[in-house]
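The structure that follows is given in the form of C-alpha cells.
Removed: one protein chain of the complex. Kept in place: all other protein chains.
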Amino acid sequence: MARIGVFVCWCGSNIAGTVDVAKVTEEAKKVPGVVTAVDYKYMCSDPGQNSLRNMIKEQKLTGVVLAACSPHMHENTFRKAAVKEGLNPYFVEIANIREQVSWVHEDKERATQKAVDLMKMMVEKVKRDRPIEDVRVPLNKKALVIGGGISGIQAALDIANGGVEVLLVEKEPSIGGRMIQLDETFPTLDCSSCIMTPKMVEVNQHPNIKLYTYSEVEDVSGYIGNFKVKIKKKARSVVEKDCTGCGDCWNACPMHKNVKSEFNMNLSERTAIYVPFPQAVPLVPVLDRSVCLHFKKGGKCVKCYEACGPKCIDFDIKDEIIEETVGAIVASTGYDLMDNSLYGEYGYGKYKDVVSGLQFERLLSASGPTEGVIKRPSDGTTPQTIVFIQCVGSRDPEKGVPYCSKVCCMYTAKHAKLFAHKVHGSQSYVFYIDIRATSKGYEEFVRGTMEQDGAVYLRGRVSRIYEDEGKLIVKGADTLSGNQVEIAADMVVLATGVIPKKGSDKVAQMLGISYDKYGFFTESHPKLRPAESSTAGIYLAGMAQGPRDIPESVVSGSAAASKILGLFSKNEYEVEGTIASVNEATCVACFYCQRVCGFSAISRKEIKDRSGKVIKVVASVNPGLCTGCGACVNACFSKSIDVKGFMDDQIYAEIKSLAI
Amino acid sequence: MEEKYFEIEAENLKKFVNSLISDNFNVIAPKDKDGDTFYGKIDKFDEANLDILLPKMSYKEYLLPKTETLFEYSFSGADVDIKDGLASVTGENKKRVIFGGRPCDAAAGPIMEKVFNWDYRDEFFNERFKNLTIISIACEKPDNYCFCTEMQLSPESSYGSDILLKKEGNKYFAAVVSEKGLELITPYLSLFKETTKDKVPADKDWKKIFEIEKTKGFLDKNFEHNYFQDRFLSCIGCGICTYICPTCHCFDIQDEGNLKEGRRIRNWDSCQFAIFTLHTSGHNPRVTQGDRYRQRLMHKFKIYSEKFNKYLCVGCGRCSRNCPEDIDLKEIARDLSLL
Amino acid sequence: MEDKKEGTVKSEGNNVSDPRIIAFVCNWCTYSGADLAGTSRMKYSDNVRVIKLPCSGRIDPLFIIEAFKKGAKGVLVSGCHPGDCHYISGNYHSRRKYAAFRDLLGFLGVDLNRIEFSWISASEGNKWVSVINEFTDKIKSLNDNSSDIFKK
Partner (left out) sequence: MANTDEKLQKIANDLLESGEVSLVIGYTKGSNPQRMRPAFITKTEDAGRLSFSRYAVQDLAVFLKKPEVKKFGKIGIVVKGCDEKALNALIQEYQVSRDNIKIIGVECNGIIRQNLADKGETAVSEATVYDKCLICNEHTPILYDYLVESGEPKLNVSGNIKPYAKIEELDAMSPEEKNSFWEKEFDKCIKCYACRQACPLCYCSRCIVEKNMPQWIDTNLEETGNAQWNLIRAYHLSGRCIGCGECERACPVNIPLMMINEKMARDTYELFGYKSGLDINAKPVFGVFSESDFNEFIK
C-alpha cells in the first residue's frame, strides 16, 4: 500500500503569497494513499529537509510529493534527502507550484486550485513510481583519439599523462595537422613548428600512446565503456620499426617533379616515397602507390629499395585491420578550407599569384617551398604590394557559408605584419567586413599591424581582380570613404573560410554522433556540455566542432581529455536509470523503436528455447546508450516498450487525475 | 397457456403495428441501413423490411446490450456513493416489441435465459427479457446457410416467440403462444379475427441434411482431433461469428472512470479472441485459433446442451453468411456429424 | 439501440468560458521556458495544467486522446525547436506523427482549434505566455455546443 507524504512549501511569500498552502495541504490529506501532508516555510532549507527526512522515517513513507519550486531547482536536493532515509530517489516527485503557479497567476483561489491539481497529479504519479537503479556499465579504460592535429595531440597527451592508454589515429603520414603547416602564430608570433614539434615528439615517445599514422578508423560499434573499433593501417610500404628516417629512399626516388606536395598546399613537389615535411612524426616515409613507378610500371623501379640501408622498404605490405576495444573516443578530425574557385571574380586558380591563406603560410615558413622568403608563385619575384581579402566564403550565405570562420581576421593581420617585417618598404591592403579580435592580445595585435606595420585596412568588398602587365588589379569599394578603390598588387591572399574536414560526416555517422548542416559535430549542449557529443562516451575537440583558434583547440583537447579521465576515474560508468525497457512477451519485433532511436540503443535480441532454437525475436535496449527520451514508446503500436520514470501508466494516471 | 389463433389482414397488421408505436411501445423491426438490413427502432410500419430472410445481426443487444452499466460510483471525500445500474433498466417506461423477426432469433431468448438464471439470477437480463414481446414471422424460403431444422427448430417454430405470424396471400395467421402475446394484442383485438388451429396452414415437412446428435457424438469423443487445427487455419480470429450470433452471450466486466467517479460495465466479449483465455501468468490454454473455434463448437453443440438440455445454436446461419473467410458452420457441423 | 447511455460518466463544471487546458511539454525546452516565464514573473492564463515528459518525442497521441476524454477543452503539445532537441531527433519524429494525427482528427470531425502545437525554447518564456494566452482565448471563443468523438 502506498504511503505518500505531501510537503507544501511556502517559499516564504513566493508561493504562500499567491497560493493558499494550508488549503493545498488539507486537500492533499484527502487524496487516497496520502498519509501525511504538511506545509513549511522553506522546504529546501536544512530544517525543511530534516522535516522531510523525519517524516519519511516516522511515517514509513513510500513516496513523497513536494509542492514547491520547479523540479529543475530542487529535485536533486530532495532526492538526496530522501536517499538518506533509504528511499529510492525516484520516489520523489515535484509539483511545480512556484514557477508555474504562484509566480505566474494572481487570483489566489484559482492559483490554489491549480496548485491542488498539480499536487494531486504528482501524488498519482508517485504512487506508480518504481524504484529505479542507475545503470552501471563497465569501462574499458583505453581511449581512442581520431585526428592528430593540435587538439587531438593535446587530448592524447593529457589522457596519457593521466595514466590511461590512448590510441591516436591520424589519416596523414604524420601527425601535426593544420598547425604544423603554419608559420608563426598570432598574437605572440612564436613559431608554430617550434612549439608544435616537441609535442609531436612527446606523443611518439609516450609509453601510454599508441600512434597509428597513415591510418583510418573504419568501424565503430558498441557504446560508452565498450566501443569496438577497427583501425585500418594503410599499407605504408615501409617497415616502420626498421626505418631510420635517413632520407636515402626519397632522395633516390625518380618521381621528384611530378607530384604536388599536399603539405605545401601544392606550392612545391614531392617524391612518390616521401615524408610530408622534415619534422614529420613519425619520421618514416610513406610510399604513395598511386604515383610510384614500381606500382605503375609493373615492379620495374626499385630505386628506393636499393637505396635503403636497413632494407625496410616492402612493396608487399598490405592494409592491416587492427581491432581494439576502447571506453571513450575523442573526435578531432579538423578542418579544410573552402573551395576558392567559388569566387571566380578573385581569379583563384586562374592567376597563380592569388593564393589562399594557408598557401601564404607555406610561403612564409622557413621550412616551406621558398624557405621563408616571400616569392610570387608565378615568377619567383618578391612582391612589394599585397592585397589581403577577408571573409572569402565566410559570412556569405549566398555563395559560401553564413558563419564566421573566426581565425581569418587574426591571421590576415599576422600575414600583413609578417610581410611588412620580411619585405621592407612593402605595402599591404586588407579588405574586411569587420575586424573580430576578441581574445587576449588580439586587438592590440591588429592595431599594431595597422599602426606600426602600415597595413591599410579598407572596409569593403572586392568586386573583381584581373591581371594587367604583370600586376593584379584589385577593384573594390571602401565603404567608409565611399570611394571605389583600385590597387595594382603583386599578390592577393584570400582569407578563405573554414569548413569541416572532408569525410567528417562519414566519421560522424560511423560514431553515431550528430552534426550540423555544415558538417561540424554538434555538442551535447552548446554551452554546458561543449566537450561532449550527443553520444555518451564520445567527446569532441578542435575545429571539427567549428572554427576556433589554437588556444581554443588546445583547451578543447584538454577538456575532452579531462572528461575522459573523469569518466575513467571510476570502474563503472553510471547512467541514469530512467531508460527504456521492452516487454518481451508482447514485443512483435517490428523495430519501429529502433528506427526512431537517435542513440542506436535498440538492437535485435533472439530468444531461444533450451535446444538453442530461436523462438522469438524482440527488441532489446542497450542501457549504456539509452537516454530515456521515450521516442521508442511513441513509436510502439502495442506499447511494448516503456521508459522508466515516465511510464505509460504514470502519464495515464496524471491525465486521469485532471479529469473534470 | 393454451395457444390462441387469429387471422389478421395485412392492412390490419400494419394498423396494429402503427398503433403499438403510437401507444408508446418501442417497436424493433428489420430495417434497411447502409445497403443491409439490421434490427432497429421503427417509427412506422412501412420502415420495416419484412421481405428479407434475416437482418444481418440478431436482436441480442436488446437482451444483453453491447455495453451495460452495472453500477455507477462517485467519491465524496472518503465516502463512495454507488448507484445501481438496474434502476435505469427497470425504469424504462417503454416496453419493447420485436416485430418481424424470424423463429430462429426468437428461439435464442429462452435458450440464453437458462444461463442467466442458473446459479446466479441476472436481473439485468431478466428485466430486459421480461419487457420484450416477440412477434415473429415464419420463414417461407430459408437459404442454404440456414439450419434451424437441424437445430431442433424449424422455419415455422413458435419457440421463444410470443406471437408467430404465418403469411398466406394477403393475410397472416397469428398463433398467440404466451400471456405476454395475448396481453399485447388485447387492446387491438378489433383488428384480429379469432380462428382455430385447424384453419392455420400446417407446417411443411422440412428436411434435415445432418443429425446434430452425431455432431455432438463426434465432439464428445474427439477433443484433440486434427480437424480443428487444420480446418481453422483459415480463421482469422475476428469476433464476427460470436457478436452477430443470437445465442453467444459472453461478456467482460470492466471499470471506467477517474478519481471522482466512474462506472462498472459489462461489454460483449468473444471466445474467438486470443486474449479471452489469456492468464495473468502469460499462459494461454487456448493457443491456436483451432483451439478457439473448437471451443465455440464445443460450447454450442456439447457443453451447453449437456448442462441445459438445449443446443446453444438456433441455426440462423449468420456466422456462415458473414464470415470474412467463408467458414460455414453448417458445413462444419455436417462434416463433424459424418466423421 | 434506441435508448442510449444508461449512465455514462458525466462531466461537470467544464465549459468553454473556463476551459481546462492540458499541455504536454518536453522537459528541456518548453518546461524550462515555462519556468522562465515564472522567474520573470510574467502572468498568463491559469487554465493550463502542464504534464512534463522527457521529450516531445515521448508525447504520444494517446495522451491527447486521453486528455480530451478527461474533459480537456484544449490540448497543447510543445517541445524544442527543430534542431534543438535534447535527444537530437525526438521532436522531428513527433512532428511527422502529429502532422498525420492532426489530419486524422480533423477528418473524424474534431475541431482542430482545440489542439495546438508549438516549439518553445528554454529562453522563450514570453512565447510560452503568448501561446498559452492565445490558445486559451481561442478555446474560449469556440462554440461550446459542439461535441466530438471524445466526449458527449
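Think of it as A, B and C in the order they're written, each chain with its own count starting at 1.
Operating definition for what follows: a contact is a pair of C-beta atoms (placed from the backbone, for glycine too) under 8 Å apart; a residue touches a chain by one contact, two chains touch by 3 or more.
Please read these numbers as outputs of a predicted model, since none were measured by experiment.
**Student:** Which shown chains does the chain we cannot see touch?
**Tutor:** A, B, C
**Student:** For chain B, which residues touch the unseen chain?
**Tutor:** Considering the whole complex, chain B reaches the absent chain at 33-36, 38, 56-57, 66-67, 144-145, 229-230, 233-234, 236-240, 242-244, 252, 254, 256, 265, 267-268, 270, 273-275, 287-290, 320-322, 324-328, 331.
**Student:** If the hidden chain were put back, which residues of chain A would touch it?
**Tutor:** So the residues of chain A touching the unseen chain are 585-586, 588-592, 595-596, 617, 635, 637-640, 648-649, 652-653.
**Student:** Take the complete complex as the reference. Which residues in chain C touch the chain that isn't displayed?
**Tutor:** 4-5, 8, 61-62, 65-66, 69, 82-83, 89, 92-93, 95-112, 116-119, 131, 146-152
One rule holds for everything that comes next: only the chains that are shown with their structure count from here on.
**Student:** Chain B to chain C: how many Å between their CA centres?
**Tutor:** 45
**Student:** Just how far, in Å, is the C-alpha centre of chain C from the one of chain A?
**Tutor:** Distance between chain centres, rounded to whole Å: 36 Å.
**Student:** Go ahead and note the Å separation of the Cα centroids belonging to chain A and chain B.
**Tutor:** 71
**Student:** What positions in chain C touch 2 or more of the other chains?
**Tutor:** 70, in rising order.
**Student:** Could you list which residues of chain B touch at least two other chains?
**Tutor:** Only 258 qualify.
**Student:** Using the touch definition up top, name the residues of chain B that touch chain A in the complex.
**Tutor:** Against chain A, the touching part of chain B is residues 77-78, 258-260, 282.
**Student:** Please name which positions on chain A make contact with chain B in the complex.
**Tutor:** For chain A paired with chain B, touching residues are 30, 120, 124, 585, 656-657, 659.
**Student:** Could you list, by residue number, the parts of chain A that touch chain C in their complex?
**Tutor:** Its residues touching chain C are 70-72, 96, 98-101, 103-107, 110-111, 114, 117-118, 121, 514, 525, 534, 578, 596, 598-599, 627-631, 633-635, 643, 645-646, 648, 651-652, 654-656, 658-660.
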